[in-house]
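Chains shown are a subset, placed as in the full complex.
Each chain gets a letter, A, B and C, in the order it is written, and its residues are counted from 1.
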Amino acid sequence: MGRPVTLFTGQWTDLPLEQVAKKAGGWGFDGLELASSGDHFNVQQALDDPDYIKSRWDILNKYGLRCYAISNHLVGQAVCDIIDDRHKSILPEYIWGDGEPEGVRQRAAKEMMDTARAAARFGVSIVTGFTGSSIWPYLYSFPPNDFGKIEQGYRDFADRWEPIMDVFEQEGVKFALEVHPTEIAYDFVTTEKTLKAIGNHPNFGVNFDPSHLIPQFLEPVAFLEEFGDCIYHVHIKDAKRRLNGRRSILGSHLNFGGANRGWDFVSPGHGDVDFKELFRALNRIGYTGPVSVEWEDTGVSREWGAPDALQFVRRYDFAPSDTAFDAAFRRK
Amino acid sequence: MGRPVTLFTGQWTDLPLEQVAKKAGGWGFDGLELASSGDHFNVQQALDDPDYIKSRWDILNKYGLRCYAISNHLVGQAVCDIIDDRHKSILPEYIWGDGEPEGVRQRAAKEMMDTARAAARFGVSIVTGFTGSSIWPYLYSFPPNDFGKIEQGYRDFADRWEPIMDVFEQEGVKFALEVHPTEIAYDFVTTEKTLKAIGNHPNFGVNFDPSHLIPQFLEPVAFLEEFGDCIYHVHIKDAKRRLNGRRSILGSHLNFGGANRGWDFVSPGHGDVDFKELFRALNRIGYTGPVSVEWEDTGVSREWGAPDALQFVRRYDFAPSDTAFDAAFRRK
Amino acid sequence: MGRPVTLFTGQWTDLPLEQVAKKAGGWGFDGLELASSGDHFNVQQALDDPDYIKSRWDILNKYGLRCYAISNHLVGQAVCDIIDDRHKSILPEYIWGDGEPEGVRQRAAKEMMDTARAAARFGVSIVTGFTGSSIWPYLYSFPPNDFGKIEQGYRDFADRWEPIMDVFEQEGVKFALEVHPTEIAYDFVTTEKTLKAIGNHPNFGVNFDPSHLIPQFLEPVAFLEEFGDCIYHVHIKDAKRRLNGRRSILGSHLNFGGANRGWDFVSPGHGDVDFKELFRALNRIGYTGPVSVEWEDTGVSREWGAPDALQFVRRYDFAPSDTAFDAAFRRK
């Protein structure tokens, strides 16, 4: 009756899809959001080999799971980024190649086009992912930014993603950018700039993940109300601020899970997202698509976290009212 | 009776020193923290030309002003930074040169050594400034940081600044790093790492400016208590968080003064710094050096802001107690 | 073992009682608080026709439900109000009649007397409801109120309700006013005035509903402690403040459920009432009567909300301690 609840497989790619599907099915998930990584979903195989596509569906069907979205966050990140060593570890070899930055970016862009094509062949109409950003390092304006350069960053994004979006349009697939620090859009102001830069392309929208708004002190419900028409996919993840006057909201160059970080990702319901309000807002904007659980919590094991998050979502994803309660007061 | 109050001239270098000194003297400041920019303080001239040094002092003396510190923030920034176009606009031509990054960094390092020498000749024992950082762009760990690279950033800093510190030691001058986003130290964790990286070099300490801690939700008083021994200079500036669920604490790639920023710099007393507690803490750690007003507030004119800040400091820089009040209760 | 949990049928009068009872019984409610509306409870039929009374009990018994209270909020509202078109839609035709205000008020008063009589015949000793108020429009004192007129409003209330209370006394039935904006009592100050105005009549007390206190920033637990002796019935409903600097706590003349309202009603546990503290306070004041779930939440369907609220109450309506824990520490 509620929205379908899927499990995002991005944090499970060390396991074969079969194992992940078995677990997820057993816990009661409705489906999987497949990561383009490990053996979960291979873009090139899906393009070349109909049997491959069937093999993925066979696994899903075996455990009673559906699939509404393919994720290709890692490759998308390389499209606009200033490329360095960190990208090597997240990209397939054939995209990294010799690592020459512009080459990497162009191969990544082409792969994103292929991801749209592969998704279409797989029968799925949403690709979730990242865009990267050439201006993220200029987050703090010192040495003083030339703000013209910032504008140029948005044009660079548009130049690289418009051709990709054309393919998405041809294939009838939508791209849902996860609004997130390090991306071209990470808050209200930059999401608005991003949508405008790409001419409000109808195939370009948002993968709404409230956990990235919390460390910025942004209100997730307000985001849904402002960008309601562009919400194409939803991640369920939480974040918690742990500020005590000694921990910086900027993270202190510490890895996630560090006791001295000013904030961290946590299982849904363990953090600062008000999910009751969030589901009400999803009702209000009419979002009926999947809500996809992304486990990212270094304080709990994923085996505990995934079914706990499912149970959490089932509890709060209530149906909207179809009766105005004052109406019942009136006499006929 | 209180600490000397100086005016930092970094935001006044469009005016000749004479004019700035006249204003500051008229407002009642005790001295100036001279920026190494404009005609305020020229490092190379100070090294080469005793008359130049005298000319600066003549101006200061004419308006009854002292000088405790020379600032060379802009050149210091280039020592560790990944150099790009932004640095060209903040560096003297002879340091920028052809702009080849490693060359810029080395010329900047040499200039910082010269700054120590020039300060010594000028009769001043503190240089305030920045260090830059090769790892600032890796603030948010996506693509996932190799945290070994972060450690390497601190070694890079140490490698570049240890030789500089040797010169400072020879000259009897202290360097006070302004703990600040974009620098190698910007919060508690990174200040501790920085001090350790440079072997707790006695000539390397902190230019404490509480305004940079506010947007990180750090508590300035706790910082003073933790790093009290290393506080070599103090800036008086304030910042205000203006979060409302739609403005990001990260700043949204907007310039200072933008209405949609989640925080901004403001005149002291107009923001979130608790200066009463701050001055008590300065008393407690025994800091008796200058407190230097840095005007940075796009909402008020500097002509209004500078004397207002002076008056503000005079009001709160109270003398510490030398009587335990319970003692007075006791009978002899 | 805990208090009986009933469902208030006021928001379900579009359905026949049989259907509502079937649902409520199936969800596990202990009983119903019957609204005097639809076919749920008809005051005049109950007075005239013993078979009618039996027919209502037959339905209740069929689904294992009890009944502790009859509601007649809508007619009660007309007793003191300045009558206008809005009342026509909430009153039975024979009370509205020609709509001449004073006639409406007197017929409403007589109906409330009959409600006491009907409740007594039905075997129920509590009537919940509203009183209306002739001074509610003078909430904000501009043009400046003549505060003598305010006092007059309380006398008007007493003049109209004292004769009604005489009938309640004769019938052995208590009236429980729901403290609520638009009524003669809506907060601490006005509840105290109201009780005093009616001479602390023992048959006049309060239907405690915490949701109406939340938008006024009143503390429900403090209300229970102050008016503990007069709490004759309890509604379980919640409210949530959603203020963000743009939404007025006054409601902006927007209907419930509007995104721009500063507060709204929500299912218990979804709002700002601290129900754990509330149930402790009910224990402390010794209230053992029914707690009646009133569904009013435009964000969730009533079919989801009613059983969810029941489960919520069952979870928190814990038994009070009968052992002082320190006692167990002592040796015999």
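The rule is simple: a contact is a pair of C-beta atoms (placed from the backbone, for glycine too) under 8 Å apart; a residue touches a chain by one contact, two chains touch by 3 or more.
The model shown is predicted, which means the values in this text are computed figures rather than measured ones.
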item: Copy count of the single sequence across the entire complex, 3 present; value: 6
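The criterion applied here is as follows: only the chains that are shown with their structure count from here on.
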item: Angle (degrees, nearest 5) of the CA superposition of subunit A onto subunit C; value: 120
item: Chain ID, smallest distance between chain and overall C-alpha centroids; value: A
item: Chain whose average C-alpha position is farthest from subunit B's own; value: C
item: Interface composition of copies subunit A and subunit B: same or different, split at half; value: same
item: Cα-centroid distance, subunit B relative to subunit C, in whole angstrom; value: 63
item: Computed distance of Cα centres, subunit C from subunit A, in Å; value: 46
item: Distance between the centres, which are taken as Cα means, of subunit B and subunit A, whole angstrom; value: 40
item: Contacts with 2+ other chains: residues of subunit A; value: 219, 222
item: In the complex with subunit B, residue positions of subunit A that touch it; value: 74, 77, 81, 85-87, 89-90, 135-147, 149-150, 180-182, 186-190, 215-219, 222, 226, 243, 245-256, 260, 262
item: Touching residues on subunit C, where the partner in the complex is subunit B; value: 244-245
item: Subunit C-facing residues of subunit A, complex; value: 219, 222, 225, 276, 280, 283-284, 318-331
